[in-house]
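Just one protein chain is left out here, and the rest sit where they should.
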Amino acid sequence: MYNQTEIIKDTTNLGPEGELIINMGPQHPATHGVLHLVVTLNGETIKKIEPHLGYIHRSIEKMCESLTYRQFIYVTSRMDYLSSHINNLGCALLIEKGMQIEVPERAKYIRVILSELTRIASHELWLGAMAMDLGAFTPFFYTFREREMITEIMEETCGARLTMNYIVPGGLMYDIHPDFQKKVKAFIKQFKEKVTEFEDLVTNNIIFQSRTKGIGILSAEDAISFGCTGPVARASGVSCDIRKLYPYDVYDKVEFDEIIETAGDSFARYIVRVKEMNQSIRIIEQLIDCIPEGEFVGKTKNVLKLPKGEFYTRVETARGEFGVFIVSEGGTNPYRIKFRSPGFSNLSALNHMAAGSKIGDLMATMGTLDLVIPDIDR
Amino acid sequence: MFSLEGITTTTQNWLFAKFDPTIALAIECIIVIFLAITLFAGLGLVLVLMERKVAARIQIRLGPNRVGPGGMFQTVADTLKLIMKEGLTPDSADKFLFNLAPFIVMMVAMLLLAPIAFAKNFQIWDINIGVLYISAISSLSVIGILMAGWASNNKYSLLGAMRSGAQIVSYELSAGFAVLTIVVLTGSLQISEIIAAQQNGWWIFKGHIPAVIAFVIFIIAVTAETNRAPFDLAEAESELTAGFHTEYSGMKFALFFLAEYINIFIVCAIGATLFLGGWMPLHIGSWEAFNNIMDYIPSSVWFMGKTFFLIFVIMWFRWTFPRLRIDQLLNLEWKYLLPISLLNLLLVAVIAILGWHF
Amino acid sequence: MSNEEIKEIISSTLPSATYDETGEWLNVIIDSKDWKKIAAECRNGALQMDFLFCLTCVDWKTHLTMVYHLTSTKHRHNIVVKANLDHAMPEIETVCDIWRTAEFHEREVFEMFGVNFLNHPDLRKLILEDDFKGFPLRKDFEDPINMIKL
Partner (left out) sequence: MFLKEYISDVYTGVTSLLKGMRKTGYYFLHPKEIITEQYPDNRATLVLAERFKGEVVMPHDANNEHACTGCTACEIACPNGTIKVVTKFDITPEGKKKKAIDALVYHLELCTMCNLCVIACPSDAIKMVPTFEHSVFDRSKLTKILNKPASKIREGIE
């Protein structure tokens, strides 16, 4: 986000002490999107990382001010596109909380199952992309094979593969597909078989371990101070799983563990996400057979109007705590809306985590932060 | 039995009978140059396709399958595309070095072809210090890479080139030691003699465990020397976009690309020659019948088979492992490979002196 | 900790603070000048509000309101701190030395609302271009080129 002259100055000149300044991104194979990092290097060692954002900023917050409460939900799919279902869920939960809409049990169960499937899909993609950042191309294809099963389930039930747009305030847009349960079970079976592959290929691999262990350390205090949430904070030993702390939908009815590691390094973040996938499978297994019969959408008014006041909900996306803050004036549109995106806070810790390490470590650290750029820029 | 030896001798006899010896030699040189360049182009096309197919199979996908039967002409199409592309030279680059670098890299790869025995008595130059020649020339390729990285005036390129320098200089050592073990066992630096010494069994079988260790070290070291994953730090895609050849395009890029694959072929050929007996068929002790059957397979097929097997192993590495970090790469060399190969050389020397090998 | 206890603690530091309990969480409305003091108290005092999970601003046309959502990872209580700012010259003390996450969030609010954070170490535009004019999230922002009127 420099003007032209400054870009030229940046790439040809050196830093104040003769450091190398490289512009990593906005087009760079490891940034997975249009993230622009200005990295100050001393040889191979990183001195400072300065993120420059905004390449995919669409001002969703401003956009939502002119949309009705029914409409704005689907814009949030475009923020963290890998957990779009959970984003939608967060917005719907806020409206339901604000207007006291009763959600049928069936809808709650399905929402949670789909959230967990989304989480697995997101983590699978992350796993592949992370391995690719470290130079191992092959796991990417293996993870995508399982992810494809999830996207097919989504396609069949929700009608879309990535931005599902399946949630309406009060429930779901339509009922699940008759094959839904069968397919989910088939997926669980395949996933359990294939998850060992990643242990052989990635987790236990000596190169991978030496690339991630002790790299990008984030202490628990720093994690809290930087506002990190999700797997990033949990790998540092901070308990911050919204599903446990402030359960929504039917998360209070299922048993699962909040995965907490204490090392705070890249490997711990990796392990947290891998174990989280298994916990998600556990949640789905508990719910898939006992989806109650009944309505899939509750009774709502045609035109939704949030009462005057301020509302905040949070949900646990694949990347951490996603918060929706709405200031309502009582009309059909939100007066002011703020999305607290997990990636934005997690990114702010990047400089702290990666400064002093090598360029190769930056890839490991950035990879385990699991950055989704539209989520950061909004 | 089919042999390339017949063709070469007939040609030579004919040439020397027909022409003055100097002119005959010149004509032979031209033929050799022509053949070498043809081999280069052919190998480039085959190896790139092979890499893509191997990668595809490992990554549970089909790979190129649109151009020609089974995608056979994909690389031809790619080459055509690269030839048509504009060869950009950055404004602030050192133009002379920038344009020279790909040719240096290419020339080094070509020079290395000289002492390789492709089949029985089919060798360009059977120099009596063959192994030394290979070690000496192969370390030159770093100059081309450094030149490319420096002349591009790009920070990514510079970092990649510097990495490459550190990497090749250090891995030269253990590759050299691994080669030395075979030299110690054979007692000769000449390629043809090394192959002849494997008449009754390849060194990897005859040399006990030390030869196996040397072989493993050799494979690791040459993977690093050719800048292949998991040691592809010089072009570390996710870190330095494309490393030293970031600024290259068109045919100049293609030369780097080609040189990479030719280098792989050459180091694998050397590995096959030293450890797997080169063109020597698989002979097992006194099983005369078996040995005779093996002799019926042409020597060139043996050589190519072994070489391509080693190439496959190196490709297999690439599509399995993550990349190392620069300090880990140097750690691996100086803390693990070098001490082990030094000890190994000592062991081999003892074995060779006591005559414990078969 | 219950709302009453929180109120008591805050009032002991800042008697002028007013409270609003209509929402989900306790809202503490303070004067913008007192923010730094109350922030340090919230973070380091008995409240242990170590997690600033949302920092934003609301444009009320007549004035701006900074909204800080705070929680404690130890006690699990939440409060919302609000400070009204002048529309023409919005200024407030930075808290990025107390909660480091505030650094990025404040830079975002700075470019989107034009709030000047005093003593911020690196108050530059984070998302928008350096030469961008105007504050997009303010209600009076008009961009006839990029905003498509439907």
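Just so it is clear, A, B and C label the chains in written order, and each chain counts residues from 1 on its own.
Here is the rule we go by: a contact is a pair of C-beta atoms (placed from the backbone, for glycine too) under 8 Å apart; a residue touches a chain by one contact, two chains touch by 3 or more.
These numbers come from a predicted model, not from an experiment.
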Worksheet entry | Full-complex contact with the absent chain, from A:19, A:50, A:65 or A:156 | A:156
Response to the item:
Out of A:197, A:258 or A:285, the sole contact with the unshown chain comes from A:197
Discussion item. Counting contacts across the full complex, list the positions on chain A that touch the omitted chain.
Written reply: 67, 70-72, 74-75, 77-78, 138, 145, 148, 152, 155-160, 163, 165, 168, 173-174, 177, 197, 200-201, 204-207
Response to the item:
Had the left-out chain been drawn, it would touch chain B at residues 54, 57-62, 65, 316-317, 319-321, 336, 340
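Definition applied: only the chains that are shown with their structure count from here on.
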Discussion item. Taking the mean of the CA coordinates per chain, how far is chain A from chain C in Å?
Written reply: 25
Worksheet item: Between chain B and chain C, what is the separation of their C-alpha centroids in Å?
Response: 63
Response to the item:
Taking each chain's mean CA coordinate, chain A and chain B are separated, in whole Å, by 45
Discussion item. Which positions in chain B are in touch with at least two other chains?
Written reply: none
Worksheet item: Where does chain C touch two or more other chains at once, residue-wise?
Response: none
Fill in: List of chain A residues in touch with chain B within their complex
11-12, 20-22, 28-30, 41, 44, 131-138, 140-142, 145, 201-202, 205, 207-208, 210-211, 358-363
Worksheet, complete the sentence: As the complex stands, chain C meets chain A at residues 22-25, 27, 50-54, 56, 58-59, 67, 69, 73, 76, 80, 99-101, 103-105, 108, 125-131, 136-137, 141
Response to the item:
In their shared complex, chain A is touched by residues of chain B numbered 55, 58-61, 92, 155-156, 158-159, 163, 229-230, 232-233, 236-241, 319-328
